[in-house]
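With one protein chain withheld, the remaining protein chains of the complex are depicted in position.
Now for subunit A:
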């Protein structure tokens, strides 16, 4: 069972990575980041169930990760709203502050 779950997680991660790198809309980028995070969560759970030393720790750990991810998503959306107010757009291409 392990390889198919891991493949599933890898596919999820790649979709998330693709979205984070190519999507214009900042909201979609944020969603893609969450997708990557969840791919990792899936890995944690799979390993805790089918790994070399199965235990409950991995599943508990993923619960914590989901909590933190929720908080992070809230912060991310807050930053996004601030950015939208400042720049008047959600197009990621126009956020080039790092060059200045």
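Keep in mind that, in the parts below, contacts are C-beta pairs under 8 Å (C-beta built on N, C-alpha and C of every residue); 3 or more make two chains touch, one makes a residue touch a chain; residues count from 1.
Heads up, the rule we're going with is that contacts and distances are computed from a predicted model.
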From the names "NADH-quinone oxidoreductase subunit L", "Phosphotransferase family protein", "Phosphate transport system permease protein PstA" or "Formylmethanofuran dehydrogenase", which one matches the UniProt record for the unseen chain? "NADH-quinone oxidoreductase subunit L"
What is the set of subunit A residues that contact the non-displayed chain in the whole complex? 17, 20-22, 29, 92-93, 95-100
